[in-house]
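A single protein chain has been omitted from the complex, and every remaining protein chain is retained in its original position.
Presenting subunit A:
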Amino acid sequence: MEGSVGYDNDLNLKATELRLGLPGTEPVSIVRRNKRSLQQVADDDCGVNGCKSDDQNETAPPPPKAQIVGWPPIRSYRKNNIQTKKNESEGGGIYVKVSMDGAPYLRKIDLKVYSGYPELLQAIENMFKFTIGEYSEREGYKGSDYAPTYEDKDGDWMLVGDVPWEMFITSCKRLRIMKGSEARGLGRGV
């Protein structure tokens, strides 16, 4: 508790000041939190907080983030569990190249950012400024000249959307938006 006292008192005054002001005069935030220091709150005992908060002051170009001890009110046990999970899943995105027939250069996207096909296709449409069309199992992508395809682990070119999403992102090596007659041929039976 020793180290965080300065911040606690600071925040008290600020909190009082703000309440005397007009409603809606929301400051940048009464609370300015820093993920790193709060993890330390969860992990270490009070004495360490002092050292860590000093570090924060030195490193932050945006307004130095103060921490509020014990806020939001979540038990250390729960905080630690969530942090662990986040760190595990943060181990690198899945970046794949995206090419579009006729485009001068390729793009790269992180498949992990999307939660499913609709989001992914929307993003690609925005990126290359075109429309993909309606997906159906029987006929592939109808209604436009384009078809999204991907190269899988075996080196085969597959139509995007046939397999479950999780399986897709682990097997997709690169994406290619096919255009024209090649595209129209896809999904209509070979």
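Here, contacts are C-beta pairs under 8 Å (C-beta built on N, C-alpha and C of every residue); 3 or more make two chains touch, one makes a residue touch a chain; residues count from 1.
Following the convention adopted for this analysis, contacts and distances are computed from a predicted model.
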| item | value |
| --- | --- |
| Name per UniProt, for the chain absent here [options: "V-type proton ATPase subunit", "F-box domain-containing protein", "Creatine kinase U-type, mitochondrial" or "Presenilin"] | "F-box domain-containing protein" |
| Option touching the unshown chain, where A:V69, A:A103 or A:M158 are the choices | A:V69 |
| Residues in subunit A touching the chain absent from view | 1-2, 5-6, 8-9, 11-12, 15-16, 18-19, 23-24, 26, 29-31, 33-35, 38, 41-42, 45-46, 68-79, 81-82, 85-86, 88, 115-116, 164, 166-167 |
